[in-house]
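Working notes, structure below.
And now, chain A:
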Amino acid sequence: MATTAPGNLLMTTIDRAARWARTRSMFPASFGLACCAIEMMATGAAHYDLGRFGMEVFRASPRQSDLMVVAGRVSQKMAPVLRQVYDQMPDPKWVISMGACASTGGMFNNYALVQGVDQVVPVDIYVPGCPPGPQSLMHGILTLHDKIMKGEINN
Partner candidate 1 sequence: MPGPCQIAVSCRHVACTASGGLGVAMGEAGPEHVTITIDGVSHEVPAGALVIKAAQDRGTYIPRFCWHERMNPVGMCRMCLVEVQGPRGPMLVTACTNNVADGMVVDTRGPTVKKAQEAVLEFLLANHPLDCPVCDKGGECPLQDQAFSHGPGESRFVEIKRNFAKPIPISDLVLLDRERCILCARCTRFSDEISGDPLIEFKSRANVTEVNTFPDLPFSSYFSGNTIQICPVGALTSAQYRFRARPWDLQMVESSGMHDTAHPRLSVQVSQNEVLRLVGVDNDATNHGWLSDKDRFGFQYLTSEERLTMPLVRQDGQLVETTWAEALDRVAERIGLIRDEDGGEVFAVIGGGHGTNEDAYAISKFARVVLETNNVDARLDDALSSHFLAATADRGLIADIDGADTILLWGPDLKEEHPTLYLRVRRAAQELGVRLVVIHPRATGLDDRASMKLTYRPGGGFALLDEVADGKHPELRQALSADRVVAIVGQASFADGPQLAESVAAYVRNKAGSARILPLARRGNIFGALDMGLAPDLLPGRVAPDHAGRAALAESWGEPPAARGKDTRAMLEGIDSGEIRFLLLVGADPVRDVPDPRRALLAMDSAEYVVSIDLFLNDSNREADVVLPAAGFAEKDGTVTNLEGRVQKVNVIAPIPGQGRPDWAILDDLAERAGRPIGLANAESIAKEISEVAPAYTGITWDHLEWEARDGAVVPLSGSQPLSHIPVALKGDNAPTAPLLLHVGRTLYDDGVMLRHSPSLRPLARGAVVHLNPEDAKKAGAQDGHPVRVVTSHGEGEFSAILDEGTPEGVVYVPFNQPGGAPLGTDAVVRVTAVGR
Partner candidate 2 sequence: MGILSELIKGLRVTGGIMIRTIAGNELVTTEYPKEMRVKPQRFHGRHVLNRYPDGMEKCIGCELCAGACPAQCIYVRGEDNDPDNPKSPGERFGYVYEINMLRCIFCGLCVEACPTEAITMTHLFEFSTTNREDAIYTKETLLMDRRGSVPHMFPDDELVDLDELDSADGWVRATAPSGVAAYQGIEMWQGTPGPGDWSPEPTQEERDRLSRDRTSDG
């Protein structure tokens, strides 16, 4: 559900607080599709520790998550599933397209793969790499935080 906060002087701090709150505990939906998912798991583990950003809980249920990290190649058959998961996520929600295959199909320019997951769901952040390392993914997450902090609250 989109929240509409009145855009006046008094409300700016609340606005900021809401944005901050959103960035501090994003629950990712686990959507590991291929090799990128290994790096995504590594990002959650001790050496990189996504818990530092309050997002160590990968939810198995889309209804409890805010962020979908599409990690890996999306086949044509997976596309409707992916869309359904996305639709089941509550607003506000974000999508990170992780790695070359999810973003553009990568080297698999063929009939079996969706050439970019943004054909199926709106993507907020594209993370290049094949696969992107944990730090690349974290950079993507931080960029997303940045985007949320700078963006409209009812976005």
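The definition used in the following text is that a contact is a pair of C-beta atoms (placed from the backbone, for glycine too) under 8 Å apart; a residue touches a chain by one contact, two chains touch by 3 or more; residues count from 1.
Per the selection procedure, all candidates are chains of the complex that A comes from, given by their letters.
Keep in mind that this is a model prediction, so the values were computed, not measured.
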Notebook entry, point to check: Here chain A stands alone, and the other chains of its complex are listed as 1 or 2; which of them touches it?
Noted result: 2
Checklist line | chain A residues within the candidate 2 interface of the complex | finding: 46-49, 52, 100, 103-107, 109, 116, 118, 124-130, 132-136, 138-140, 142-143, 146-147
